[in-house]
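One structure coming up, written as structure tokens, with questions to follow.
The complex is shown incomplete by one protein chain, all other protein chains being positioned as in the whole.
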Amino acid sequence: MAVRAEQAGRSTRAARRRLSAAFWRRPWLRGLTQLGPPAGIFLAVYIAAIAVLFVSAFWTLDPLSGEIVHDWGFQNFKTLWEEHVYWRIAGRTIGIAAAVTVTDIILAFPFAYFMARLASPRLRTVLFVLVLLPLWSSYLARIYAWRLILSSDGALNWGLGGLGLPHQHIAYTNWAMWIVFSYIWLPFMILPVYAALERIPDSVIEASRDLGARNRTTFRRVILPLALPGVVAGSIFTFSLTLGDYITPILVGNTQFIGNVVYRNVLGLSYDLPFAAAYAMVPLAVMGIYLILARRAGAFEAL
Amino acid sequence: MEGRLGRGALTLWAVGVVLFLWLPLGIILVYAFNTSNIQSWPIPGVTLRWFRVAWNDPDARDALLLSLKAAFAATAIALALGTMAAVAISRFQFFGREIFSFLLILPLALPGVITGIALSSFFTFGGVNFSLWTIVVGHATFCVVIVYNNVLARLRRTSPSLIEASMDLGADGWQTFRFVTFPVLSTALISGALLAFALSFDEVIVTLFTAGAQNTLPIWILGKIRLGQQLPEVNAVVFVVVVLTIIPVVISQRLTQESGILRRE
Partner (left out) sequence: MTKQYRRALGWSAMALVVGALAFVAAGCGGGGGSNASETTTEGPSLPTSIGKGEGKLSLVAWEGYTQPEWVKPFEKATGCKVTSKYAGSSDEMVTLMRQGGSQYDMVSASGDASVRLIKGGDVQAMNPKLIPDFPNFIDALKSPSHNTIDGVHYGISLQWGPNTLLYNTQKVKPAPTSWSTLYNSKYKGQITIPDNPIQIADAALYLSKTKPDLGITDPYELNQKQFDAAVNLLKQQRPLLKKHWSLASDEIDLFKNGDATLGASWPYQTNTLAADKVPVKDLIPKEGATGWADTWMLSSKSKHPNCAYLWTKWVSTPKVQAQQAIYFGETPANTKACAIMDQLSAGSCKQYHADAPASYFDSIKFWKTPLADCGNGKTDCMDYNQWQQAWTEIKG
């Protein structure tokens, strides 16, 4: 009985070996079975959805019945091109996204540098947790916190009043949105920059010093270029997340973003999906170009 | 390397950033104890009432449950598909590899509103009813990418010679995976899973498009902000969520610190 069991075990093991050997000799087969399911599912759902979205940008909505008419044409793009308001909205969105990205880089870089190179390992853990925890707490609640802080009788004016400074009415302005976006996405910038800085080996710094470079030169010529992929990776997040956001403009702003026009045309104002899809092509194109440039800068390794 | 002045300035900066990150959060946490419905500053008094209200609110409990279910499902899918994709990309040169790895970045890199409207119209066209599963699909798109990134980064840091050594010693594919690859990956998997879980749990931009009549916790919070009547209840819920997530975050950080087999030199 035991012998037969052992024989059975040995034969399954042998079969397994033959299978894995077959896979080893045919890497493409292994690639296929390992990549097949995720590729298939991913392609079928995500890419197809985006492809359908792209296609529907060329359709129109029949105003009377609310049906989507499969009339191929550029009507939606024509409307977007001609109406100034959509240019203004797109410009505003991209402008604030850029401002937020720059702000976050300025805020995050020294902090990440401190974390990576100056902090002790234990302090590093603490700082890491301190950066990660706000990321975990509710995104909505944090935006709402800023609304409370910036309102006329909120914490900001309370503090300013205490210092004898005049009250500010920042609530619901573009400044408010800039502040809130910079705040919300800051951890997304800190983490990749930190990862990139941490990866710089000490030996490289020492080598640079051995070659006679002073601190500033080392920083400019060695550290900065090595950290750049991390910065670009972080900027992908801050830029893209601001570009598509529609909740923050609703809660703390008073102007429309691209995301708001899209949202209103799908879930709010009307179900004018073709128009929303057409406008959604703008952030899609912008991010597409950004990603291609980022890839050149090596950001994908640092993601 | 940095002078003492530089070090002092950097420390100050770090403290400033930490304060910047935590002050609004702290304020929301303080508001959880607000006696009054009016959210002015400073708060008039403290009370624990809102925690009790939140606990007794069936809508809040349902929303929390749905969020947990969606996050678990999305994370499970992400672990499976993300690991497979990462292992395949890192090991093999195959036709279209670069394109595929580029495409895999898209769910994270593209604005959520695009994912949302694409999936929403896709489901509507396909006649799929919006349910927990449409929510899970929406979340899985970026959760897969997160796990994929984490595992890929770990695999890149691991020397392939380990696999070969294991094979040389007589292990077959499955044994190699079980005894060599998996332990190497385990911490990356766990931290990737935790991160994916967190993002799925808190996601609202895509979820608004892919949910039907269901409320995840963020959608519930948005609804409560809309009602504007019992906002401290929201703050109480947030307080609990923040406190409870300290543990997984610390665990995740500990795990990623014990990095792969080969450290940087």
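In this document, chain identifiers A and B correspond to the written order of the chains, with residue numbering beginning at 1 in each.
One rule holds in what follows: a contact is a pair of C-beta atoms (placed from the backbone, for glycine too) under 8 Å apart; a residue touches a chain by one contact, two chains touch by 3 or more.
Computed from a prediction, not measured in an experiment: that's the story for all the values here.
Student: Could you run through the displayed chains and say which ones the absent chain touches?
Tutor: A, B
Student: Could you tell which one of A:Ile200, A:Leu228 or A:Ile250 touches the chain left off the display?
Tutor: Within the whole complex, the residue contacting the unshown chain is A:Ile250.
Student: Can you work out which residue in A:Pro110, A:Gly154 or A:Pro192 touches the chain that's missing from view?
Tutor: Considering all chains, including the one not shown, the answer is A:Gly154.
Student: Among A:Ile41, A:Leu267, A:Met281 or A:Ala297, which residue is in touch with the absent chain?
Tutor: Per the contact definition at the top, the residue touching the missing chain is A:Leu267.
Student: With the missing chain put back, which residues of chain B would touch it? List them for me.
Tutor: 36-40, 95-96, 98-99, 103, 122, 124-127, 129-130, 212-213, 223, 225-229
Student: What residues on chain A make contact with the chain left out of this view?
Tutor: 43-44, 47-48, 51-52, 54-56, 63-68, 70, 83, 85, 88-89, 147-148, 151-154, 169, 171-172, 250, 254-256, 261, 264, 266-271
To be clear about the criterion, only the chains that are shown with their structure count from here on.
Student: Centre to centre, by mean C-alpha position, how many angstrom separate chain A and chain B?
Tutor: It comes to 13 Å between the two C-alpha centres.
Student: Mind listing the chain B positions that touch chain A in their complex?
Tutor: 1-3, 6-7, 10-11, 13-14, 17-18, 20-22, 24-25, 27-28, 31, 39-42, 80-82, 84-85, 87-89, 91-92, 94, 100-115, 117-122, 125, 137, 141, 144, 149, 167, 172-174, 198, 202, 204-205, 208-209, 217-218, 221-222, 225, 231, 234-235, 238, 241-242, 245-246, 249-250, 252-254, 257, 264-265
Student: Under the definition above, what is the set of chain A residues touching chain B in their complex?
Tutor: So the residues of chain A in touch with chain B come to 13, 16-17, 19-21, 23-24, 27-28, 30-31, 34-35, 37-39, 41-42, 45-50, 52-53, 56, 107-108, 110-111, 113-115, 117-119, 121, 125, 127-142, 144-146, 148-149, 153-155, 158, 183, 186-187, 190, 199, 201, 203, 205, 209, 215, 218, 236-237, 240-241, 243-247, 251, 258-259, 262-263, 266-267, 273, 276-277, 280, 283-284, 287, 291, 295, 300, 303.
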